[in-house]
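A single protein chain has been removed from this complex, and every other one stays in its place.
Right, chain A next:
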Amino acid sequence: MRVLRAGDAALLVETGDLATAHRLNAALRDTPLPGVVDVVPGEQTVLVVADASADLDRLAARLPRLPLPGDAEGDADPVEIPVVYDGADLDEVADLTGLSRDELVRRHSAASYTVAYLGFSPGFGYLSGLDPALHVARRESPRTAVPAGSVAIAGPYAAVYPSRSPGGWRLLGHSGLRLWDVSRDPPSLLRPGTRVRFVAKERP
């Protein structure tokens, strides 16, 4: 692991891969270190944000030596996200991938996903594990408003829009599951490392 400075109050730990980032994240949540305010996993990094009281040099020396759990998620059951595959971009994605709509849906709902990291908007998880045949670029021009619950793909990632927002991902369907609710604690159903499956539902 390489520990980089991100200013005078944060460290960026390069973990080399996503699984190690999740294991370091899990270790820092199980046993919080004094002075650490935020722990933010990325694709191959963990950002550790400290408050003014923390000794960054000590923290930088300590982070690579932390004992990591063998598996960040253990044997927790995956979150099942019901999907009605009626998205506006289904035909377009079928064209781009050369797959039939049925095959597209089958592949999207057959895969096992892991929340790589969150970003873009609160509760928006970037799900890794998308079938490589379904890797398509974002739309050329983003939509100004994508409804909450939209199930979408872009590049190597799948996602569900947790709230209404602009967005350039390709829409495959929608889910009624609430991924983000500020009255809930934690407000996000997904967090880094959460395992996810999509379950195809008939149109209601």
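Simple rule for what comes next: a residue touches a chain if its C-beta (ideal position, glycine included) is under 8 Å from a C-beta of that chain, and two chains touch if they have at least 3 such contacts; residues count from 1.
Quick note on the criterion: contacts and distances are computed from a predicted model.
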Listed names "Putative tricarboxylic transport membrane protein", "Biotin-dependent carboxyltransferase family protein", "ATP-binding cassette domain-containing protein" or "Divalent metal cation transporter", with the criterion being the UniProt name of the chain not displayed = "Biotin-dependent carboxyltransferase family protein"
Ask   = Of the residues A:L47, A:V84 or A:L99, which one touches the chain left out of the display?
value = A:L47
Request  = Touching the absent chain in the whole complex: find that residue among A:R106, A:R143 or A:R191.
outcome  = A:R191
Query = Who touches the missing chain here, A:L118, A:V136, A:L171 or A:V196?
reply = A:L118
Note = In the full complex, chain A touches the hidden chain through residues 4-10, 12, 25, 37-47, 49, 52, 117-126, 163, 182, 186-188, 191-192
